[in-house]
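One protein chain omitted, others in place.
Each chain carries a letter (A and B) given by its place in the written order, and its residues are counted from 1.
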Amino acid sequence: MAKLIELKGLSKSFDGEKVLNAIDLYIRDGEFITLLGPSGCGKTTMLRIIGGFETADEGRLLFEGTDIGHVPAYKRHINTVFQKYALFPHLNVYENIAFPLRLKKVKEDDIQQRVTDMLKMVALSGFENKSVSTLSGGQQQRVAIARALISHPRVLLLDEPLGALDLKLRKDMQNELKTIQKAIGITFIYVTHDQEEALSMSDTVVVMADGEIQQIGTPTDIYNEPKNAFVADFIGESNIVDGIMLEDKKVKFSSHIFDCVDGGFAKNEAVDVVVRPEDVDVVEPSRGMLTGQVTSVTFKGVHYEIIVDIGGFKWMIQSTDYVAPDAYIGLYIEPDAIHIMKKSKYSGKFGDYSSFSDELDRLSDAELAEEF
Amino acid sequence: MQQLDIPKKKPSFMRTIAAAPHIVWAVMFIVLPLIVVVWYAFTDAEGHVSFENIAGLSDYADTFLLSLELSVIATFVCLLIGYPLAYMMARAPKHRQKFLVMLLMLPMWTNLLIRTYSIMAILDDGGFLNTLLGTDLHIIGTKGAVIFGMVYDFLPYMVLPIYTCISKIDRHMWEAAEDLGCTPFQVIRKVILPLSTSGVVSGVTMVLVPSISTFYISQKLGGGTFELIGDTIERQFVSGALNTGAAISFIMMLLILLSLAIMNRFTDADEGGVIV
Partner (left out) sequence: MKKHLSRIYMCLIFGILYIPILTLILFSFNATNSTAVFTGFSFRWYAELFASPDTFLALSNTLILAICSATLSTVIGTAACEGIYRMRRLPAKLLNSVTNIPMMNPDIVTGMSMMLCFVAFVGVLQIDYEQFGFFAMLIAHTTFCLPYVILSVMPRRNELGKTYSEAAMDLGCTPLQSFFKVELPNLMPGILSGFVMAFTLSLDDFVISYFVGSSSFQTLPLLIYSMTKKKVKPDMYALSTLIIVTVFLLLLLSNIRSSKKLRKGGGRS
């Protein structure tokens, strides 16, 4: 796939605060790419620069090799699905979708044909004459998508489009968006702070934090091979511990030497070690590579979530077998379950579950969602 | 004009009673005076029922039409000048908008008599303008002067509701329009203008109603050559011909309430259009 959009050294500040810092990224034609990160990481600003609603302070924005940094939004072949949909309240569903075609003075029967087809694609046939204010959130969402797609843009930008929908509808719309993207084969650039959404929909995920790109990769890469502590923590659950790389494929952490599959580090280099909670096996203390005392057990449906204290560091383990609180257990970790990362500015900030509680986690998620 | 949003509720008597003073007040001082106007309009000076006042109104048809002509022109000019101003104000940087609104409010809160009188002093035959230019222009007493006075006095009433309406339009609306292929001019014509009709309607009423009924502006700037409908009512009031005055007031009220009702049909009265 050819490079369609290219960002070169893009920077942007608001009121002297750097929101984007020298971003380099290319986006291929026809891919579903997601910009993922917590609020304030710069992902929306990046989308707005691509859409033409902001201009970068530094750097270049290329579309098929030509600089479009100063091309106004209405001349770009890039359309946006806005967070709050931005449907025009003075127009009905049909006229909202026909809006871009009317601007281009497309012939009336042509308009009718295309709008009807589009309504069919987003499963809203029969809604033509409804006022947009009477539609539900999900329906408004579909109209916004139809309206953005009707003039055959090369790229569709979606800014947290599912943020306002409830969980069930979110899941349905995720599938639907993916289907639409496959069907029409254009590039989707999707912004979200929801890691699950990003992993399940995207061809490529771009993880961002503090105005910088932390990692670019496929969902599996991002999950299995996180580049630093931030990515490891933001995507899924992770135990992140300090380790020393003794030599290739030998790492020491929690006072134990483990076999692993990574290499290429200097001798005795300090590293961050990631172990996903589902990759840890619970065994008899005598057979365990590490041993510790269970501090809490929570039933989660599919598995139990077990917090274990190992030398003062709390690990999270997901296991289908029940263990009693306060019991001593052993942990067994396969070499390929251990992932080694270089130290970064995020080291030591994430991956310890000592202050972990479900409630806190949910609270911070809600806060995150509210800020949008 | 703004309609208030009243949610559906079961009445609870103890609380509803709080509205009682207001209901009494409204009946005594809003409804009753209107009934009195009607009563005066349909009686003669001795208090006998009579249709002569209403029948005699045909004498004032020309005055009615002249008032209508001048106030419609003034309203149109206000809209023409005011809409771009309101738009530019709404597009100005946030911190400057406050200042601009204040700049608009100051003349609005300055008494109408003062403003009208000072224009007269400027435009008068031996006034400031003629002295300044060393000319002998005769402006006072022309239709133009009266229209200018109306525009000058009531322009802020046009600008403010439109400004409020435009500045409330979500930023995403502009962006979406632009994103879908509107040039900046098309954004205004296809999206902003339709979305600000409620502001325009309330601006138009707020200019039309006072200018059609004014008597001070025509007294000062009309130089005694014009009699508008407001002047007629005022003259009847001063000379004590209250029955004729009431008849004219009654007809004027009917016409204005009717046209307001028609105008409100064109817009959703519930949204936008804040009255200052």
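The working rule: a contact is a pair of C-beta atoms (placed from the backbone, for glycine too) under 8 Å apart; a residue touches a chain by one contact, two chains touch by 3 or more.
Not measured: the values here are computed from a predicted model.
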(request) Decide which residue listed in B:19, B:45 or B:137 touches the omitted chain of the complex. (result) B:19
(request) Please pick, from B:56, B:127 or B:141, the residue that touches the omitted chain in the full complex. (result) B:127
(message) With the missing chain put back, one of B:73, B:169, B:193 or B:242 would touch it. Which one?
(response) B:242
(request) Can you list, in ascending order, the chain B residues touching the missing chain? (result) 1-12, 14-23, 25-26, 29-34, 36-37, 40, 81, 84-85, 88-89, 91, 98, 100, 102-107, 109-115, 117-119, 121-122, 124, 126-128, 130-131, 152, 155-156, 205, 209-210, 212-213, 215-216, 220, 230, 233-234, 237, 242, 245-246, 249, 252-253, 256-257, 260, 275
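Convention: only the chains that are shown with their structure count from here on.
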(request) Provide the C-alpha centroid distance between chain A and chain B, rounded to the nearest whole angstrom. (result) 55
(request) Please give the residue numbers of chain B that touch chain A in the complex, ascending. (result) 170, 172-173, 175-184, 186, 190-191, 194-195, 197
(message) Per the contact definition, I'd like the list of chain A residues that touch chain B in the complex.
(response) 51-53, 72-74, 78-80, 82-84, 86-91, 99-100, 103-104, 147-148, 151
